[in-house]
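A single protein chain has been omitted; all remaining protein chains appear in their positions.
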Amino acid sequence: MTSGLQEALQQIAADMADQGDRGAVADYIPQLSGIDPNLFAIAVATADGSLHYAGDSHTLFSLQSITKMFTLAIALGRSGDQLWTRVGREPSGNAFNSIVQLEQENGRPRNPFVNAGAIVITDEILAGRAPKDALAEILRFMRAAAESENIHINGSVAASEQAHGHRNFSLAHFLASCGNLKNPAELTLGTYFHQCAIEMNVQQLALAGRFLIGTGTGPRLVALPRVRRLNALMLTCGHYDGSGDFAFRVGLPAKSGVGGGILAIVPGVASIAVWSPGLDHNGNSKLGTLALEQLARAMDWSVF
Amino acid sequence: MTSGLQEALQQIAADMADQGDRGAVADYIPQLSGIDPNLFAIAVATADGSLHYAGDSHTLFSLQSITKMFTLAIALGRSGDQLWTRVGREPSGNAFNSIVQLEQENGRPRNPFVNAGAIVITDEILAGRAPKDALAEILRFMRAAAESENIHINGSVAASEQAHGHRNFSLAHFLASCGNLKNPAELTLGTYFHQCAIEMNVQQLALAGRFLIGTGTGPRLVALPRVRRLNALMLTCGHYDGSGDFAFRVGLPAKSGVGGGILAIVPGVASIAVWSPGLDHNGNSKLGTLALEQLARAMDWSVF
Amino acid sequence: MTSGLQEALQQIAADMADQGDRGAVADYIPQLSGIDPNLFAIAVATADGSLHYAGDSHTLFSLQSITKMFTLAIALGRSGDQLWTRVGREPSGNAFNSIVQLEQENGRPRNPFVNAGAIVITDEILAGRAPKDALAEILRFMRAAAESENIHINGSVAASEQAHGHRNFSLAHFLASCGNLKNPAELTLGTYFHQCAIEMNVQQLALAGRFLIGTGTGPRLVALPRVRRLNALMLTCGHYDGSGDFAFRVGLPAKSGVGGGILAIVPGVASIAVWSPGLDHNGNSKLGTLALEQLARAMDWSVF
Partner (left out) sequence: MTSGLQEALQQIAADMADQGDRGAVADYIPQLSGIDPNLFAIAVATADGSLHYAGDSHTLFSLQSITKMFTLAIALGRSGDQLWTRVGREPSGNAFNSIVQLEQENGRPRNPFVNAGAIVITDEILAGRAPKDALAEILRFMRAAAESENIHINGSVAASEQAHGHRNFSLAHFLASCGNLKNPAELTLGTYFHQCAIEMNVQQLALAGRFLIGTGTGPRLVALPRVRRLNALMLTCGHYDGSGDFAFRVGLPAKSGVGGGILAIVPGVASIAVWSPGLDHNGNSKLGTLALEQLARAMDWSVF
């Protein structure tokens, strides 16, 4: 199921270079707004152990919300299904940073991928520890997943997220007002902002996603039944209020980040990382989505 | 992938007979509220052409919203992708009969499976014809899918839906006020109420769902790329505001109906119909969902 | 308290003739959209029995939502305080024709002046009768209030309201779905559309409003405690989601209509009718509001 893959990636990288409308780079912090919108990279780690890539595949980018997939896996490992008392499993029908449902649903976020939900997940991992200890656990998991020690937090991005993080502070304090925050908002958000500032290149990210293929490829971090549930959550909620459209067009579970990266999984077959910093109106990578659509069609990959 | 299937179905039917909490039968019309909550049936049509079943598999039930899957396939066949100018492809985060988003989003329903969206789909099929002509086309498609002429509308149910259909009239007039209804509300809803009153048993429904397996099993009604998109829409939106949880628990694209039926698809493998009239708080069959969860686990079926 | 009144009215009429930005005439039915935006009229009926006017004070206009004040008075006379089980007394924070709160608050409209609430009021008056009988009662009350038999329904406007009334049909059916409509939607709305099409000129309207002055001027239709409550409702809810701003600028209880009319009351002093067909973004007469602001300042009229 992976023959022709390298050719497909090269073709896609070439096609993407020609695209005129590349979306809008995130502009809420200078560290993101200054990134060249012409950058593009894609990498695929397959179930049989190979790694293919094209484009700027050595360039680091900010994972941002893609880290929510990893922290969710960690939190489920720590807390099991009781985690779902704090956060739901339904698409929200609202923007990633919306606070409306939090008020309407008494402080229980809709799912672990909207910001409010992800803050709860990080809060669950923090669990009374110092933020650096929780961050060490998160990095440990991600390095193990990617089998690379060379994965780090960009301190400048983290500091800038903190400085511009008023909406997330609003969400965290709202959670606290509903009794759904166990740690001081400052500590949970300090952890969260640093987590979002973790950087990888697409090769690392594709490798880090192997544990979601479900075939035991790479390090064994999560058992198959939970892998399937993580993929289900990515498919229904991973692209915020664009998840339905992404499933319709691409047909694969995936998690996006405002840094322009997307991690997509072909269950049983491959882990895909794509990156291009320009975003669509839902905050998902515009060319990243287009590239995944082309790749899925070229390789006949779809969960449907 | 289907060995042990018959045994699994027998076991599930036996397990379901022992369930105490069977949910609440829909009570908005007498034709549904009077149905025995102890009934249960399941059937599976496989890609290799076999049909397995257990329980009350000859008993007819009202398809209700399951028909939305078939009318969506018909409307896409008639109108192609321009259909999406009238209706979206995103989970709503709201109840199946909610009108809130219709006002907030200027009369474009979130997806084809919430009531407002399904009314738009039926309106697209009606297309200026007499309701009986549109209904004839819908029945023709469903009979072809099931390869059975013995599929009919329950006139008593249709009449009762009409008499108790104020919420749907409200939705239809709202659509009209936004210019998103092409036919008089009375005619579109007349068609819609009759469509919802189509009856099948689980054997017929499992057979009727074969066109969504994607392997060409049974009559060829829809090409593979569109089959995948229909399955994607079922997975993200098919269970209304319980779609995320259904994907998490069962891991298969599926469409439920308030009559207690669910049609679920294992892409490349099988079409499953299950029926038990008791509903959960989202209006989806309680035992039907449980049975699908057990079957998916027993057969190792999941798109993830 | 009324010396200098005639001069003030003349001055205001002259000022209004010079206004450039006159708002936008309602365009949802041709009978309203064709009205000359340069028309302006104002009339004041005082507690001591005099009537003053300026501008196009003989020209008839469509009362539209101003009739909601009269039907509320009639319904309270018929049903007393049990009316408040069907409708609330709070500003809505939403547009006059919004349906969102109706869903969120289980079909009980926020107040009698948003469309949903006014439909409930008309439904209460209809009370199983033929629409013509309810309309006869409404006309009888308004003619008595104005002491003029020459007040009629514009049939062409009523027919057009009916033809373009999808939003109101949506509201009425939603009310019905919540059990808050006693008559068939068609009959209640038929009555409502005809009620809205009642025409007066500003002289008639100022006279018709005398029963709200609270001094017993003109025919005695409503006792003082209820007059005060009607005025309270006008002040908090009479201009929809512009009521706060109107109270801030003008300081008088008032009810507007999409035909461009406004009825304002100076408790103990006067009843004011103003008309200019151009509307602001909340659907209230732009020059009518400005004229009332000038008149209130000139005469030192304010409830505050």
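In this document, chain identifiers A, B and C correspond to the written order of the chains, with residue numbering beginning at 1 in each.
What we mean here is this: a contact is a pair of C-beta atoms (placed from the backbone, for glycine too) under 8 Å apart; a residue touches a chain by one contact, two chains touch by 3 or more.
Everything quoted here is computed from the prediction, not taken from an experiment.
Engineer: Specify the shown partners of the omitted chain in the complete complex.
Structural biologist: A, C
Engineer: Tell me which residue among A:Q31, A:S98 or A:N183 touches the hidden chain in the full complex.
Structural biologist: Hidden-chain contact among the options goes to A:S98.
Engineer: Tell me which residue among A:L51, A:L83, A:A159 or A:A176 touches the hidden chain in the full complex.
Structural biologist: Reading the full complex, the residue touching the unseen chain is A:A176.
Engineer: In the complete complex, which positions of chain C touch the hidden chain?
Structural biologist: On the side of chain C, residues 88-94, 101, 110-111, 214, 227-229, 231-233, 235-237, 241-245, 247-248, 251, 253, 267, 302-304 touch the unshown chain.
Engineer: Write the list of chain A residues that the hidden chain touches.
Structural biologist: 98-100, 103-104, 166-167, 169-174, 176-177, 185
By definition in this document, only the chains that are shown with their structure count from here on.
Engineer: Measuring centre to centre with CA averages, how many angstrom lie between chain A and chain B?
Structural biologist: 32
Engineer: Could you please state the distance in Å, as a whole number, between where the Cα atoms of chain A are centred and where those of chain C are centred?
Structural biologist: 55
Engineer: Could you tell me which residues belong to chain B and also touch two or more other chains?
Structural biologist: If we look for residues of chain B contacting two or more partner chains, we find none.
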